[in-house]
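A single protein chain has been omitted from the complex, and every remaining protein chain is retained in its original position.
Chain IDs A and B follow the sequence of writing; residue 1 opens each chain.
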Amino acid sequence: MGREHLLGIEGMPAERIKLILDTAESFKEVLERPIRKVPTLRGVSVANLFFEPSTRTRVSFELAEKRLSAELVNVSAASSSVLKGETLKDTARNIEAMKVDIVVIRHSAPGAPHFLARCLESSVINAGDGAHEHPTQALLDLLTLRERFGELKGLRVVIVGDITYSRVARSNIWGLKRMGASVALCGPPTLMPLRVEGMGVEVYHNLDQALQGADVIYVLRLQLERQKEGLLPSLREYTNQWGITAQRLTKLKQKFIIMHPGPLNRGIEITPEVADGPYSVILDQVTNGVAVRMAILYLLSGGKVEG
Amino acid sequence: MKAEAQLLVKGGRVVDPASGLDQVADLLISEGKIERISEPGSELRAERVIPAQGKLVVPGLIDIHTHLREPGREDEETILSGSQAAVAGGFTAVACMANTQPPIDSQEGVRFVLERGREAFCRIYPIAAVTKGLRGEELTEVADLVRAGAVALSDDGNPVSSSQLMRRALEYSKAFGVSIISHCEDRDLSSGGVINESFTSTLLGLGGIPSLSEEVMVARDIQLAQFTGGRLHLAHLSTAGSLELVREAKGKGVRVTAEVTPHHLILSDEQIRASFDPNLKVNPPLREREDVDALREGLADGTIDCIVTDHAPHSSEEKDVEFDAAPFGIIGLETSLGLILTELYHKGLLDLKPIISLMSTNPARILGLPGGDLRPGGPADVTIIDLEKEWEVEPARFKSKSRNTPFGGWRLKGKAVVTIVGGRIVYQEGV
Partner (left out) sequence: MDRKILDGGDIKRILVRMAHEVIEVNRGAKDVVVIGIRTRGVYLAQRLAKIMEEIEGVQIPVGSLDINLYRDDFQTRAEQPVVGRTEIPFDVLEKIVILVDDVLFSGRTVRAALDEIIDFGRPKAIQLAVLVDRGHRELPIRADYIGKRLSTSRHQEVIVKVREEDGVDEVILSEGVEA
């Protein structure tokens, strides 16, 4: 296996992150051209395997692929009639037969992209694997932050919400820490994974305390199932304790921005006025998503690797 | 393989923990029984002589926790293929769990296993279910099962979740002198889990199975055993907390015994980090380094009574998938002895006599099985071990029908080279 993959941010060197962000910046310019398309990946085939419904990420990848003139195959794989394990393996076999250069995979099982990377010749891009990682999301977030602040080093980022089930949180913690930012987590103890401090983050349960001095408030989506699973007594209480409201923000003395990976549960983890308000960079995140994914596709499609 | 009328194992180092014997000696087998152990160079004669100079001669190894998958999943293992794997790993007897398809919860089931066992390479002892259909609702007919030949009762694969039912099982089985083997897992606490809940599960985003889910049940079962006076054997303990509970119970004189597997004694959950290797997915899950250390300590101080494989074959079709979707289980019959010798004996952590106790003498006593010693007049179940033999684990060459081991490619030191069951040579290295 000589192919390069993007499986996670964990362990990614700072220079690599910087190269991806720099490349993405160049691609942002392509997105502003009259013809928002370049012939770079002509002849490269990309398969999008989405085992979980995710319109945003899939559309963002598709757009990135089209802008680069790649051939794309959408393999819709979510089928409840088939046993979980069988689908991925069968799909892998089909892909192998199709001679696809790059596989983009979204799957509910952590490590599913690693499984594909083990059994395929193609480059594999993790578009979110369960609660494990979502590297392209973290990279687009880093790009957004770099545009806003110029420098990631020294930023204080507070990630608020359901950390246990969040691949976005994990990838962002790795990326932010690697680029020299400090990270604090805040959420209910039942949604805070065991010994997460070991990742080099501070843990808070009180939101007002956590937000002191925050440059960035990163709000995670709360899956409404959490309440049914007994991890939360009620959504109302969640919103009161950990919801980002304008009222709470007025207490802050520093300047800050608000980020969210989408889709939003307006009125639950974030109020509409905050999501659409002046601190919000949520739409920049979406634009940067396409540029970052173009950059990754471009960098991974580099030539035949010997060996 | 025809039994020789007489067999002489000559010049090996004979270690028999039951009698305290540890010396170079000749071992004479006659008519399937141990006839005599004599000073080396004695004038013993036999039709067939096995030279054992430089080798270890021990009572045949006994594994009281295996899953042989017959009936139901003969594609993964059969009693015959499992027994062939067993003798290749130095085992002369195995007890097999009841969670087959259908489960062994009736006399017919027990007889079926015994019937198949007659053609097997080693002795096969059926363990019958505690509850009908392993459903955890009604007790099986213990008296009938024991009469048919069941050596213990266990719903292994599942816990007996109902405390009331577990109490009844421990009480009722007292009348028939069999142990209840408990797979300790609180399914409420472990639900959704696929690996140990720890920093590793936090990093990987995989569902965690907390140590608690085992310990809560160990504590419950110990209380129930103490109260009922029933015989409780705790399967595959994996956490430091469980060990502490067992140590304390034994101190109070509770009738409880405990087992541990080689994988829990050697691997920890960090191994999953690099690879997401489904071959590392097992229940109970691989725990942390501190747990591994506690288990090793438990071997040394007698808190743990025996080492078992929990040999759990799975087809590669089912096992070679993404981690979440893979079934739990590791096979171990062909690697157990080599791993224990390599990782514990050769690293100076455990001596030979306790190892043989843990792998032969004690398992026989826990379930009241024949063998486990080299007493003259006893069955001639003998394992000859080359302690220095270096070998590589090659799953493709396993006798087992399955390949699900995380130890493929490991270099091990120490291996069974001859296995004798009832005076018959059932396995010989290189033959």
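We take it that a contact is a pair of C-beta atoms (placed from the backbone, for glycine too) under 8 Å apart; a residue touches a chain by one contact, two chains touch by 3 or more.
Note that the structure is predicted; figures quoted are calculated from it, not measured.
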Which of the displayed chains are touched by the chain that has been omitted?
-> A
Among A:30, A:63 or A:268, which residue is in contact with the omitted chain in the full complex?
-> A:30
Which listed residue (A:249, A:286 or A:299) would be found touching the missing chain in the intact complex?
-> A:299
Hey, which of A:19, A:59, A:224 or A:246 is the one touching the hidden chain?
-> A:19
Would you write out the residues of chain A that touch the absent chain, in ascending order?
-> 19, 22-23, 25-27, 29-30, 33-35, 37-40, 43-44, 68, 295, 298-299, 301-306
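One rule holds in what follows: only the chains that are shown with their structure count from here on.
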Between chain A and chain B, what is the gap in Å from one C-alpha centre to the other?
-> 45
Within their complex, chain B touches chain A through residues 197-199, 201-206, 208, 275-276, 318, 320-326
Residue positions on chain A within touch of chain B in the complex are 10, 83-86, 88-89, 107-112, 114-115, 129-133, 165, 167, 170, 193-196, 198-199
